[in-house]
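Please see the structure below; I have some questions.
A protein chain is absent from this complex, but the other protein chains hold their places.
Showing chain A:
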C-alpha cells in the first residue's frame, strides 16, 4: 500500500512539474533542468576512483612510448622518447631560452586576444543594439568573415613585413569574428518579455543594459570567448611560422632544420598547455559570470 501511495504522489508531482511555467525566460532559463549533469552516480567507485582512472590512460600511453623507444622500435629522429624530451626541456629551461620564447608567444597571443575581443565585443554591442549599425556594418563584416583568415597571409606579409605587428594582426582577426557574432546574437536573443518588466518597473536605460541585456547575453558571449580561444591558438601557430626570430614557432622551425624531434615534441606540449590554459580561463569566467546558472556554478549549486 505504501508503495502505491508514493507512486501516486510521484505521478502528481510530475504532473505539477509539467504544468509549471517553463516558458522561455531568457536564454538560460529555458535550459533549466532538475538534473543538470546527465551523470549516473556509481556506488562502488567514488569520485577519487574516477579521477585516478581518468589519468590511467595517458600515463599508460606515455609509458609504452618510452618503453618502445628504449627498445629501439621508435627511432629518435622520428620521435624522441619522453625522457629525452624531459631532459631537453630541463636544459632549455636552465639557460633561459625556453622562457624567452614562451614569453614572446604568450605576449603575441595575449595582445591579439585582447585587441580582438575588445573590437569584437564593441562591434557586437553596437550592432546588437542598433538596427542602423547593423545595416551599416553587418553585411561587410560577414563578407570579411567568409574569407578564411589564412588566405590573408600573403597580404598580411606585404602590409606588415615579417614583423611582430603582422602576427598580432592575424591573432586579432581570428578572435574578432567569434566574439562579434556571439555578442550580437546574445543581445538580440534577450527575451522581449523581460524588457517589458524593465518598462513596468521604471528601469533606466543604463539599468536595462546592465541588469538585463548584457547579463542575458553573457552565456552567448562566453561561448564566443571559448571558440575564440581555439581560433586564436590556431592563428598563433600559423603566425609564428612566418620567419619569427623568437617564440615557440621559431623553436619549431629551428628544430626541424636539425631533426630535433625532442624540441618539436616539447613545442607541441607547450601549444597544448596554451589550449588548456585558455580552457581554464574560459571556465573561470563562466564560474564567475554565470554563477546563477546551475550548470556552471561551483559545486552542486
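Note that in this section a contact is a pair of C-beta atoms (placed from the backbone, for glycine too) under 8 Å apart; a residue touches a chain by one contact, two chains touch by 3 or more; residues count from 1.
Definition applied: contacts and distances are computed from a predicted model.
Asks: The complex has one chain missing from view, so what does its UniProt entry call it, picking from "Nitrite reductase (NADH) small subunit", "Response regulator", "Redoxin domain-containing protein" or "ABC transporter ATP-binding protein"?
Replies: This omitted chain is identified in its UniProt record as "ABC transporter ATP-binding protein".
Asks: Among A:203, A:241 or A:285, which one is in touch with the chain left out?
Replies: Only one of A:203, A:241 or A:285 touches the chain omitted from view, namely A:203.
Asks: Which residue, A:212, A:228 or A:242, contacts the hidden chain when the whole complex is considered?
Replies: Per the contact definition at the top, the residue touching the missing chain is A:212.
Asks: Would you mind spotting which of A:100, A:194, A:241 or A:277 touches the chain that isn't drawn?
Replies: Answering carefully, the residue with contact to the hidden chain is A:194.
Asks: Where does chain A touch the missing chain, residue by residue?
Replies: Against the left-out chain, chain A lists 15-16, 19-21, 23, 25-26, 28-29, 32, 193-194, 196-204, 207, 211-212, 215-216, 218, 290-294, 301.
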